[in-house]
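Each remark here refers to the structure printed beneath this line.
Only one protein chain is missing; all other protein chains are in place.
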Amino acid sequence: MNMKYTPKEITEEVNVTPTHPLVNLGYLAGTVVVSLVAIYAAMGVAVDLVVPRLSRSTEIKIGDSLLPVAQDQFGGNVLADDTRVDYLESLAQPLIREELSDLPITIHLMDTEIANAAIIAGGHVFVTTGLLEESRSENELVFILGHELGHLANRDSLKSLGRSLFLLLGSLALGIGTQNGQSSPLLNTTLDFQSLHYSREQETQADRYGMILTIEQYGHGGYALDFFERHSAHEPSFIPEYVLTHPLSENRIEALELFAAENNWSLTGDLVPLPEGIECPNFDCGNE
Amino acid sequence: MGDLIVVLILLAIGYGFGSYAERQHYKSIREREKATLHVPIMTFGAKQSLPPAKETALFVGSVVVASDYFKTFALALRNLVGGRVLSYESLLDRGRREALLRMKEEAIAWGATELANVRINTSSLSQGGQGMISIEVIAYGTGIR
Partner (left out) sequence: MSNPQSRTSYLSANQRMLLTTLEGVPGKEVLEHYGIVQGSTVRAKNVGKDLLAGLKNIVGGELKGYTELLQEARHEATERMVQQAEQLGANAIVNVRFATSSVAQGAAELYVYGTAVKVM
């Protein structure tokens, strides 16, 4: 070989970017987090745009596909044949106003001690036996049912599904939402009903809706707020889920009293008693 | 939350040990490169007139390097964003230089005065990109004395 070799050292690292690894990671994590937040926010906006435009039939389909998941997560057995369901339906029926007349309202009585009531899209109302045991009057049951119907009228359940709603709509379109009434594992893992919250504003709206229905029913709001009053005494030592996901009972009572005063509604009136044996299956408490 | 803590701990361990090992390795690489600088390694040889020599032999140096948790994590994030994967540049750079040095050191021990027609190959041992990330670098050439 006729070439001369001159040993020379390469002193500068050109193949390695001099950025500090932690700076790099910070930049990457920042970019990813900012993008995710942006996407999350964009989907939130999209929910508000999409929900009011959903047709009734879509709402019913969503409700039906959610029903098994919701029942699973609510806990307790469904008491389908109980005569108390018929009673509750007879209570709810006169409360259905024109805007909900095209929705089938179904009552699901859940056998669990926790006093709770809820509604999901498509007119599925959940009432627990715990709530029935605790109730002192028909007035308060009517108010609670009215409150839930308020959520239904405002499509709050669909809104609170939020970002999962897109997944749900997609799975409905592809026909993978439910199989033979069994909730699919996909939906079960993506929808956690216990973590669904309504905003304070939505609760206030539903409270007012319930109040209006109660006034229409009885002409007064007496005993309607008993449920809150009982729970305001207990808070926060005993917090049933119904109250937990809602604003403080005390504040709600105040807001509703103000609302009633503005409209000159009376908050006193006669108590409509509950039927005998409301706390027992089929109103039958035995001989004791 | 628990998962997040585990990830953070692993990240800290990966960064701590990984960057310490990297600094030590680069220090060693630079020293050894300096010490072996007198023996030229070249990628030509095949089409040149052959150097006059008594003996030749094949020398191979290889190394398998693994990514640390920190680098793997940075890669996973980088996969979302796209662009230059900074954390792997140094990993591959270290692997190549280590493989070259191993080949060279063995050749020097044999008494080589130069290494001709050197080739370097890099291959990933972790197919599919899931699980462990390990890369093999091999350097080989003809030692002449």
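Order of writing sets the labels: A and B. Residues in every chain begin at 1.
Criterion: a residue touches a chain if its C-beta (ideal position, glycine included) is under 8 Å from a C-beta of that chain, and two chains touch if they have at least 3 such contacts.
Note that the structure is a prediction, hence the values are computed from the model and not measured.
Asks: Counting contacts across the entire complex, name the shown chains the missing chain touches.
Replies: Contacts of the unshown chain, counting the full complex: B.
Asks: Even though one chain is hidden, which residues of subunit B still touch it in the full complex?
Replies: Answer for subunit B: residues 10, 13-14, 17-18, 21-22, 25, 28, 45-47, 50-60, 62-72, 91, 98, 102, 105-106, 109-110, 116-119, 121, 123-128, 131-134, 136, 138, 140-142, 144 touch the chain left out.
The rule is simple: only the chains that are shown with their structure count from here on.
Asks: For subunit A and subunit B, what's the span in angstrom between their mean Cα positions?
Replies: 57
Asks: Can you name the residues of subunit B that touch subunit A in the complex?
Replies: Contact set of subunit B toward subunit A: 15, 19, 33-34, 37-38, 40, 48-52, 70, 73-74, 77-78, 80-81, 84, 86-87, 89-90, 93, 114.
Asks: Residues of subunit A touching subunit B in their complex?
Replies: 1-2, 5, 7, 9, 13, 15-17, 19, 21-22, 24-25, 28-29, 31-32, 35
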